[in-house]
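The structure is given below, and queries will be raised subsequently.
Coming up: chain A.
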Amino acid sequence: MEFARRPSPYWSARVAVPSLMLQVLAALVPAAIAHVWFFGPGFIFNLLVASIFAVGGEWLMMVLRKRPPEAALTDYTALVTAALLAFAVPSLTPWWVTATGALFAIVVAKHLYGGMGFNIFNPAMAGYVVILIAFPMHLNLWIAPRIGDIDYQYLTVLQTLKYTLTGSLPDVLGFDAVSRATPLDVMKSGLNGMRTVNEIRANPIMGDFGGRGWEWIGNFLAIGGFWLLVKKIIRWHIPVGVGVGLLLPATIMYLVDPGSNPSPGFHLFSGATILCAFFIATDPVSAATSPKGRLVFGFGIGILIYCIRTWGSYADGVAFAVLIMNMAVPAIDLVTRPHIVGHDRKSDNS
Partner candidate 1 sequence: MWIAVLTFALIALGAGLALSFASRRLPANADDLVEKVNDLLPQTQCAQCGYPGCRPYAKAVVDGTAAINLCPPGGEATVRRLADLLGRETMPLVERVEPSVAVIDESLCIGCVHCRNACPVDAIVGAAHFMHTVIESECTGCELCVAPCPVDCISMRPLSNARLST
Partner candidate 2 sequence: MTAPTYDLGKLHGGLRLPGHKAISTTAPIRDVPIPSQLVLPITQHVGDPAQPVVGMGDRVLKGQVIAEPDGTLGAPVHASSSGKVIAIEPWPVSRRYGDKAPCIIIECDGEDRAIENDSRWEDFLSLQPADLLLRILDGGIVGLGGAVFPTAQKLMQARTCKIETLILNGVECEPYISCDDMLMRERAAEILSGAQILMHAMQLNSCYIAVESDKPEALHSLGDALAELGDERLVLKQVPTIYPSGGEDQLVQLVTNREVPSGGLPTDVGCLVQNVGTAAAVHDWVIKHEPLISRVTTVAGDGIANPMNVRARIGTTIADVVKFTGGYAEQADHLIIGGPMTGKSMSTDRVPLVKATNSILVVLKTSFQGRELACIRCGDCASVCPIQLLPQQLFWYTCADNEVKLREFGLIDCIECGCCDLVCPSHIPLTANFKIAKGRIQELADEKGRAERARRRFEARNDRLEQERQDREAELAQQKESAKRAGPAAIAEILKRKQKPREDD
């Protein structure tokens, strides 16, 4: 009997990129529900816009690069980028802002660098930074969380949709009436105004650790993140690195002067810390690869987040921190090579 020949091994890997991406999206679902619960349906509209433009951009680039579009579209990486972008922008965002971010992320940050596997920078963060700098006003239109005791006029679903499509608020409400500062904004402006942390924490927007509503989203993101860890879709090195890098200086400064430095808990549950630790920084393509390298990478991101939040002019520094550490990845990989079994330890690079 004749047979066809094949090279070894004769088993296939059980994991595949599409299923990994779908599991990452699944891990984001609880946090997405919390986001809609606290901040209204804007998140859904943003997600739709981002997904349409991310997938559309990917399709267009594959056609322009003369590759089969299904090859890129079926690995769902564009959808993950879109989801992260949707978490990053305020729930009231006009469609053209989100679209610009998604298009830049996919077209420039991903495909112009060579497509999946070849991008140096985290596409979602690159897209976010572009729209942050290009549309500063729109990206500061954060709204208040849906908690009973705040005196605030919430937008209806239709009003949210109208804003997403046209960028115009209902006539009775102005920009100032609708927008509320995020907890990080409040903390930063309060500290600049020489108020103490405790005074700032009296603001009704503040919850147990971070901001109300925001910390719940943080909780659900953490649950999703731990689930990914348990399923071994992400490894512990980057989340722990980010955590230590951020919380170590935060703890030290808090112990030294609790009046003018927010607590580590505040840092942990505010802004995009947990989203970054489990979902953004763990993007495998733009992160370091060796375990030691990942600890260093995460740690660098954490330190940079702390520096930008405390001494920089932006309220949250996650996007910039990630992009800066992306630049350092080749150097990190070079110096954190593991010892090869059977080689002289002295001659190893690590």
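Assume a residue touches a chain if its C-beta (ideal position, glycine included) is under 8 Å from a C-beta of that chain, and two chains touch if they have at least 3 such contacts; residues count from 1.
Candidates were picked such that all candidates are chains of the complex that A comes from, given by their letters.
Note that the structure is a prediction, hence the values are computed from the model and not measured.
K.L.:
Which numbered chain among 1 or 2 touches chain A in this complex, counting any copy?
P.N.:
2
K.L.:
Within the complex, which stretch of chain A touches candidate 2?
P.N.:
1-17, 20, 71, 75, 115-118, 235, 284-285, 287, 289-291, 294, 337-343
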